[in-house]
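Note that one protein chain is taken out, while the other chains of the complex remain in position.
So that you can tell them apart, the chains are marked A, B and C in the order they are listed, and the count of residues begins at 1 in each.
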Amino acid sequence: MSGKMSMIQAVNLALHDAMKADPKVLVLGEDVGDAEGGGILGITKGLSQTFGASRVKSTPIAEQAIMGAAIGAAIAGYRPVAEIMLMNFTTVAMDMIVNHAAKLRFMSGGQTSVPLVIRTMTGASMGNGGQHSDFLEAWFAHTAGLKVCIPSNPADAYGLMLSCIADPDPCIFVETMPILFSQLPDAPERGVAIPLGKARLARGGSDVTIITYGRQVFDAMQVANKLAAENIDCEVLDLRTISPLDMDSILGSVAKTGAAIVYHEAVKNFGTGAEISSRIHEQLFGKLRAPVVRIGAKFAPVPFAKSLEDTFLPSAADLEAAVRSLVGDRALAPAG
Amino acid sequence: MSGKMSMIQAVNLALHDAMKADPKVLVLGEDVGDAEGGGILGITKGLSQTFGASRVKSTPIAEQAIMGAAIGAAIAGYRPVAEIMLMNFTTVAMDMIVNHAAKLRFMSGGQTSVPLVIRTMTGASMGNGGQHSDFLEAWFAHTAGLKVCIPSNPADAYGLMLSCIADPDPCIFVETMPILFSQLPDAPERGVAIPLGKARLARGGSDVTIITYGRQVFDAMQVANKLAAENIDCEVLDLRTISPLDMDSILGSVAKTGAAIVYHEAVKNFGTGAEISSRIHEQLFGKLRAPVVRIGAKFAPVPFAKSLEDTFLPSAADLEAAVRSLVGDRALAPAG
Amino acid sequence: MTPARDEKIDIFRKMSLLKQNDERIRAVIKSGRLVLPYYSPRGQEVIPSAISVCLTPDDYICTIYRGTHDSLAKGVPVKQLWAEIAGRATGTCKGKGGPMHITHPASGVMVTTGIVGSSMPIANGLAWASQLSGDGRVTVAYFGDGASNIGAFHEALNLASLWRLPVIFVCSNNGYAEHTKTCVGTSVDRISDRAAAYAMPGIHVDGNDPIAMYGAARQAIDRARAGEGPTLIEAVTFRFFGHVFGDDDAYMDEGELEAHRAKDPYPVYRAALIASGDATEAELAAIEAAHAAEIEEAAEFALSSPYPDSREIYVDVYEEELSA
Partner (left out) sequence: MTPARDEKIDIFRKMSLLKQNDERIRAVIKSGRLVLPYYSPRGQEVIPSAISVCLTPDDYICTIYRGTHDSLAKGVPVKQLWAEIAGRATGTCKGKGGPMHITHPASGVMVTTGIVGSSMPIANGLAWASQLSGDGRVTVAYFGDGASNIGAFHEALNLASLWRLPVIFVCSNNGYAEHTKTCVGTSVDRISDRAAAYAMPGIHVDGNDPIAMYGAARQAIDRARAGEGPTLIEAVTFRFFGHVFGDDDAYMDEGELEAHRAKDPYPVYRAALIASGDATEAELAAIEAAHAAEIEEAAEFALSSPYPDSREIYVDVYEEELSA
């Protein structure tokens, strides 16, 4: 892996490579065809031209119909990648996703399976306001039968998308809007899948474990690098997959550092940080210097005004303060 | 409070009393009118006859339309109580609930408000299978702008319903099916509202705090009573409201007992127990004898077969084992 | 198009199986030997029977909680169906799905849903797969009159029309959605008229008349198989035992149920077959007797089958078992 690429290009490349490798891979969603511009951000650009309009279908604005078509085709042996343009719009298709895609394998006693991928985007700080910015991964992680991943870089986006498409079960693939556009390291290696359910050690460290994913990985790395100059050594785990959680990596890291922060963009209350924090406390009770810190967005809808959006979002400054406070505790903690 | 009543009667009475007290209170949903039997379980029986068919409206099977009508009427000054027959059917109305009802006050800068109540039922152990039994309260608790309550007895059901109707914000009121039918203590006192966000001390105790709600309160009381004979003294907190959480009561109790179990019917992974557990660890770090135990359903869709449904559900036996194990720790724990 | 003599007998054969199967299920529930939520389709035999004689075993259906008839008519083995509604390991779905979620891909029964409206969008996907692979299959989506008022209906019919999918939308209009009369929830007199909103043919048919129903099914299925796209069929019928087993009928008009039961399509069709000379009393009686035995055997098989092992709760959540 080397060079840079945008996440848009990386996902586009993954879809291209998957469609080329397997004629059963399909793409559907609003505006996804090339006649419609190949997706509002161009993520599906070129696919309908290359693989034909019958495998890459622009749909009406009808997310239940989109998900239904994807579910049915998946049951019949295809591997559809369905776009729900923004994560907030999954709300109009929750029945299809949760009552059907997630459950049909189980309810059929394993006779049918639903190998589909839901691609969706979200993220605050774009000024899109209350109905276009929510991170709802906690809902899907609470739903047995679904897998959820949120990549933070082009190589992971590419590799996780390949894995999602190859996976025999429904996967939700969340693209974080503010990091979709710029050229980022690392560009993917063609054909290299990244396994689901495995976190990435973004930075090794010994003092505090920062558990994060998506755009927040950048904040974490920034804070870690800044504090390294002060001899504060953060370990950064990029979860990549939210469900299933890579508990081995999480517990291994926190057992070593003795302190953990879960840092995500979703609202903190009842967010994924709660599950991660609870599991760490359950498994490492008595081995932590301090309680696990959860940092997430404020318990409010996403506001429009820039000033409020900034307040709403968890920030690198919040993270830095949390690390400092945990490291302050370090001195006071009993040895071992 | 004294005497017995069924939860069905209690909710019916609350709706009746609220409609009588305030002509702005409306009821809508599938089959809710008396021509349609007054609700599939009779919870809305007599209301259309007493208050007129214009205030109590049977609707098409169209949960988005139901919620939309409730939201619009609420904005215009009414207090609709909308039934979404089963909690799994909220999946077809999530946009209305989450993107609209929950957010319109905030997004309008406080100019509009949405004082509505969503009544819904759910619960496994009725043999209704994968699409009719889910507890999804974690989703709604993760959504700023909503309040969520799950009563465990007729007096609470009555009093919480009055509070939900009077509340200036959207409330989700969850009726737990397996405990709806039988005559239970205590019958409500007419006109007595139970405040939202306040837990009920179902049983005082000094050894372990069991934090629970809904049907699981019965298991908790049964276990507590059984263990009392062995001098194990459980405190049982019936949360009544899941969001906002009554952290004062939770922390006060756990600070006293030094050990806590969160026990709910929803799937454990990413469930409400995670939030409660994390908060306890955050606030009472170093003051717990053992990590907070979370007991919830297995990470699977709700199965049909009775044998599997029993395996799926968290049980009094699980709870009892957890209490015993926490009390075993008590002996070993440092004093204080 | 009218059915050939063989097809007429086949329709009767299915009707006999469906009717007796339903009667037996209700009897077993009543006896207390089984506990399950049961949405009897009794009275609606003609619709899936006539449709299924026009389908190949490979064709797909998506149906709903009231779909026992639809599944059986499509070919789900009676034993496995019984074992499933009894929650046994030998059921179609190992007991995990239950009566509302019968699935049996070997018979083309791909999805049975408990969520009103949801059979239609998924049927589209199955039909899309057939269109892509050119396997010549058609997909039937069964649903009720009440379901024609939910958003999924609209989205699915629009998409099917745009994509010219080989799918047939079969609305069994039985006059009620739970306890709500069709006219209370449905703003239009004929649900089949809604087809025009999707530039799709809509057929209104007496769903209790096997010959008319066969004609409607043939027309729609031929059209779908020819690649000409979807059809909406509204088949008018009635359910004889309320919404769910145990319901009262207080919400019905006085005498309404009795009037419909008096026109029970089963004896009417049986008598017609004999009167027309298509069959003899003895032939039909033999069919019925065979079904009675088959159903009896299925019930016993189910009731004596083992319950699923509790470990099954961890199986089929994902293909690979994940550690909790």
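We adopt the following convention: contacts are C-beta pairs under 8 Å (C-beta built on N, C-alpha and C of every residue); 3 or more make two chains touch, one makes a residue touch a chain.
Note that the structure is a prediction, hence the values are computed from the model and not measured.
Chemist: List the displayed chains that the omitted chain touches in the full complex.
Modeler: Within the full complex, the chain left out of view touches A, B, C.
Chemist: Of the listed residues A:61, A:201 or A:317, which contacts the missing chain in the full complex?
Modeler: Residue touching the chain left out of view: A:61.
Chemist: Considering the whole complex rather than only what is displayed, give the residues of chain A touching the chain that is not shown.
Modeler: These residues of chain A touch the chain that is not shown: 30-31, 35-37, 40, 58-64, 88-89, 91-92, 126-132, 268-269, 298-301, 303-308, 310-312.
Chemist: Provide the residue numbers of chain B that touch the chain removed from this figure.
Modeler: So the residues of chain B touching the unseen chain are 26, 54-55, 57, 59-60, 62-65, 67-78, 80, 95-96, 99-100, 104-113, 144-145, 147, 168-169, 197, 244.
Chemist: Considering the whole complex rather than only what is displayed, give the residues of chain C touching the chain that is not shown.
Modeler: So the residues of chain C touching the missing chain come out as 149-155, 157-158, 161-162, 184-189, 193-194, 196-200.
In this text, only the chains that are shown with their structure count from here on.
Chemist: For chain A, which other chain has the most distant CA centre?
Modeler: Chain centre farthest from chain A's centre: C.
Chemist: Quick one: chain B and chain C, Cα centre-to-centre, how many Å?
Modeler: Roughly 36 Å separates the two chain centres.
Chemist: Which integer distance in Å separates the CA centroid of chain A from that of chain C?
Modeler: The separation of the two C-alpha centroids amounts to 40 Å.
Chemist: What residues in chain A touch two or more of the other chains?
Modeler: 92, 95, 99, 106-107, 144-145
Chemist: Check each residue of chain C and list the ones that touch at least two other chains.
Modeler: If we look for residues of chain C contacting two or more partner chains, we find 93-97, 101, 113, 115, 151-152, 317, 322.
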